[in-house]
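Missing here: one protein chain of the complex. Every other protein chain is in place.
Each chain gets a letter, A, B and C, in the order it is written, and its residues are counted from 1.
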Amino acid sequence: MDALLDFWAAYGSTVVFAMINAFFALSTYAVLSTGVLSFTTVVFAAVGGFLAAQTVGHLQISIHLSFLLAAIGGGLAAAVVAVAFLKLDSHWMALASLALVLITRVVSLNAPILTGGVNGLVVPLRVDPIEVAILLAVVTFAFYRLHNSWYGLASRAVREDPAVASTMGIPPRRIQFVAFVISGVVGGIGGAALAFTLQFLSPETYFIGIAFTMIASAVLGGSFHWFGPVVGAFVFTALPVMMQAFVPQIEDVAKGVALLLIMIFMPRGLIDPRAVRLRRAARLRHKQERAVNA
Amino acid sequence: MTLLNMLAHCVRPAGLAAVIAGVAFSAAPSRAEGLAPGEYQIGFVTENTGPLAAAGVSYYHGAQLAIDEINQSAWIGKGDTLKMVEKESGSDAARAVQAVSQFIADRNVIATSCCILSPVAGAVRPVAVNAKIPLVIYGATRPGLPQLPYVTSVVGLPGPQEVKMTKTIIEKLHPKTVAYFVNADNEAFQGRFKAAQKVMEDAGVKTAGVISILGSDTDFTAPATQAMGTNPDLIMVWTTQTPAGGIIAALRNRGYKGPISANDVIAPPPMFKKIGEPLVGVPFPVLFSAELSDTPEAKAFIEAYQKRFSALPDAYAAQGYTMVYYVAQGLKSLDGKPTRESLAEAMAKITEIDHNVYGGLPMKDGQAEFAKSLIGAWSKEGKVVRWDPK
Amino acid sequence: MPDPAASRILLEFDDVVKSFGGVVAVDHLSAHVRQGSVHGLIGPNGAGKTTMINLITGLFHPDSGTISFDGKHLEAMAPHQIAALGISRTYQNVRLFSGMTALEQVMTGCYLQRGVSLWASFLGTGNARRQWAKTRDHAMSLLKRVGMADRADELAETLSYGEQRRVEIARALGSDPKLLLLDEPTAGMNTQEASSVGRLVHELRDSGLTILLVEHNMGLVTEFCSSCTVINFGRLLAEGDPRTCIANPQVQEAYFGRQNDAERIQALR
Partner (left out) sequence: MHLFLEQFVNGWALGSLYALFGIGFGLVFSTLGILNAAHGTYASWAAIVGYYAVVWLNVPFPVAIAVGVLAGGVLAIVVDQIGFQPLRAKKAGLLGALITSIAFWIILDSLAGFATQQQSLAFPASTYPNRMVAVGPVMVPQMQIITILALIICAVGIYLLIQKTRIGAAMRAVGWNEVAAGLGGVNARVVILLTAFLAGATSGLAGVLGGIATSNVSFTLGEGLLLKGFAAVVVGGFDDVRGTAIAGICLGIIEVFVGQYVSTAMRDGVTYALLLLFLILRPRGLFGSTSFLRA
């Protein structure tokens, strides 16, 4: 028990950031699972984060209400983005989303009324890690439900082959629109969670760093299963901490090498339902063969 | 490969979580590790990688030097010694918060120190306050960061030294118009720019133009042309290090002959090595300079630093050095076994940092105030000298 | 059984043109498929057969002309809208979803028949759960119908080519279509497998489905189709009874050049 308390004291904040990154990774996964590579989670996070920080700061609303507002704000932003972006082919959409991330930083630098600008923004409240954990559990459960619902089936079909899916009556753009809105809601929540954890926001807070963390987390953990992004976020957040403990001088290099090895040897991520099924099939075949031989 | 195989077989989430937890636990600080009696640890959040690493390394070296000096000379007394433990943040707020949290969890760490960037310091501050551990800020200049008794700062806030240099420049050069370069994405330099601009405008010196640049910019030929296009009597550069060097080089390369002023980012020797000639005669305000500071403490510091790191200390190194002495002074003033809280209280009571390289360093409300600032400039020979416009 | 030749027209092409970067794939083509028929669509490679299927299902839109189904114009509709009208298809080179089991493939095909909103399905309401179970049973029965019930939980990509084709047909049936487009369903199959597909086609027709069959195997066409359309270079060559069509000299020429060699037609069986 003591060891556990020690662990929490030392690595509690790492766990909290891992949970926040899990929101971002899930938000990315939401669109990725319909075949869309988009960096706009960063934008939704910024919308959610600044909205939550400002409403708590100026309107004195409760932290819970501001989480709700962040989710709605992120979702609305995502709906707007989706309308503009869903006309584009997949590669172009990825690029457009990157451009939007870059614009977000310029805007947050130049709109001090909304974002505090270069001076940053002090967030007066702090969120309890337990609440973040509960929120993450709820969101993860929602993804579990999505996965096992008609939406999940449709999104997998759209991801694997949008043309075929559409001839089966699944409207790919509509599924992807829903995916964007989900991404926006979850990204907004993640942005608010980050705001209430860091308690200080600047234009750098929601920028390229998050984009890479979330994409890497989602792909590393496995972008074919709802639990993959969560695992990926924890691994990717813990990686620098571990590297610091073992190879402090070259921790960044080591982090890159670890990422590289995982991508080379497990390109579909740590959690890969297809691999599990293939292994199961192989085992079954093996057993049958043995039964036949015997 | 074995680790990868292991991971590959652990696709079951629970198994994976266990592996991660196991690895993390093994990396957790252990209480059992023996410490010499009376040895106190300072948790230092380094920025030795990332965009600000050039300055980060200097802070770190300065702090290292102070620790050694204090231990060798038994400066604290009572047989107490200091030890520094480091964790890297790479100027990332989330990583800095994690690093400080890990220090807090380690009972041997009695004080922490952190942060060049204000957003990072802003994020770390509440963590330290909540945990009631002393946090000394060594780089970030956002006003209002100190929060007594836990959070204090040994950084010179923007203002006095900029004001002093600007006044001197007005006195000596009598400019009628000034063009300013300023970092659009760095609040510290915005503050310094505004302080200087106010002095200028109060003295009736007109602003010819303000050219915003970003810290990540690299090409300054166009901004230099733009500044020269305003035909100013003086160009003031309030930007971070790499842009400042680039701007001054671009101005001179494009044939600007008029006076330029800059700030202490051009003071470190590698800057002169890099930019060379164009820096000559450009004044900058500086709180500490290896060449100009001449108090006995400063001289001893410079000599020891040069011996240990084969380089002259810069203003950042001086701040890292000061930070450690500040903590040590707090420990020195305490009787018996210090706790984090008692150390914080003791440090909050300090009104003057005894051992400093500035020739006097009062603390007010947890904020260092630099009474004396110098105006330096590079000579043709590559030495920092007192600025002399003629 | 109503006489297919006399039943009403279900699908009609009227003067349809489709070209790709100057190459005309479908050239002023008019054709029709009657309700309740098994209609063969034949022609040499590159004749424009698959392009026609893609035009019907909305993956391509015609440059001019009209395509009507059950009295509705398809040419401006999106694929999913056309699917909702009751048109379903398979693909020349099987296009199953990677990573899904056979049953999941067919479930996905049942998307239009799910009976609940996405929202209710997400919430997992009682009705949604009942409908899900119902759809699942239906998907199983479809798999049984194509003889794949015992492989339901296997990853589709581990199945043999012929088995994948069956799963694909079951998936196409999931939406409970009125018109089923089968694009070379027997490609890469041996004679035995091919005729079992033929039998399946008849069963489906008997259950009221109209089928448009793109096929290379002349034997199958003459054996199973009640009518057919022959095209070449996107133009209509012949139309009507399969045997008559194949005997048509123009068709013979398109397939075999100038020779009129009945034995070679036989060899294609």
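We adopt the following convention: a residue touches a chain if its C-beta (ideal position, glycine included) is under 8 Å from a C-beta of that chain, and two chains touch if they have at least 3 such contacts.
What you are looking at is a predicted structure, and each value in this text was computed from that prediction instead of being measured.
Student: Mind giving the shown chains that are in contact with the missing chain?
Tutor: Hidden chain, whole complex, touched shown chains: A, B.
Student: Going by the contact rule already stated, which one of B:Asn108, B:Gln147, B:Thr207 or B:Gln226 would touch the omitted chain in the full complex?
Tutor: Answering carefully, the residue with contact to the hidden chain is B:Gln226.
Student: I'm checking contacts with the chain that's been left out. Which of B:Val45, B:Ala188 or B:Ile275 qualifies?
Tutor: Of these options, the touching residue for the absent chain is B:Ile275.
Student: Contact with the hidden chain only, please: which chain B residues?
Tutor: 48-49, 51, 53-54, 56-57, 184, 210-214, 216-223, 225-226, 229, 241-242, 245-246, 249-250, 253-255, 270, 274-277
Student: Footprint of the hidden chain on chain A, which residues?
Tutor: That gives, for chain A, the contact residues 32, 37, 84-85, 87-92, 94-96, 98-100, 102-103, 106-107, 109-110, 212, 215-216, 219-220, 223, 250, 252-253, 255-257, 259-260, 263-264, 267-268.
In the analysis below, only the chains that are shown with their structure count from here on.
Student: In angstrom, rounded to a whole number, how far apart do the mean CA points of chain B and chain C lie?
Tutor: The mean C-alpha positions of chain B and chain C differ by 72 Å.
Student: Distance between chain A and chain B based on Cα centroids, please, to the nearest Å.
Tutor: Each chain reduced to its C-alpha mean, chain A and chain B end up 34 Å apart.
Student: Pull out every residue in chain B that's touching 2 or more other chains.
Tutor: Answer for chain B, listing residues that touch two or more other chains: there are none.
Student: For chain A, jot down the residues that touch at least 2 other chains.
Tutor: none
Student: Mind pulling up the chain C residues that touch chain A in the complex?
Tutor: Within the complex, chain C contacts chain A at residues 57-59, 78-80, 82-84, 88-89, 91, 95, 97-101, 104, 107-109, 111-112, 114, 116, 118, 121-124, 128, 132, 154-155, 158, 171-172, 174-175.
Student: Spell out the residues on chain A that touch chain B in their complex, using ranges where they run on.
Tutor: Residues 3, 6-7, 9-14, 17, 109, 118-120, 122, 126, 197-205, 209, 227, 231, 234-235, 238, 240-242, 244-246, 248, 251-252, 261-262, 265-266, 270-272, 275-276.
Student: Which of the residues in chain A end up touching chain C in this complex?
Tutor: On the chain A side, the touching residues are 142, 145-146, 149-151, 153-154, 156-157, 160-161, 163-172, 178, 224, 273-274, 277-278, 281.
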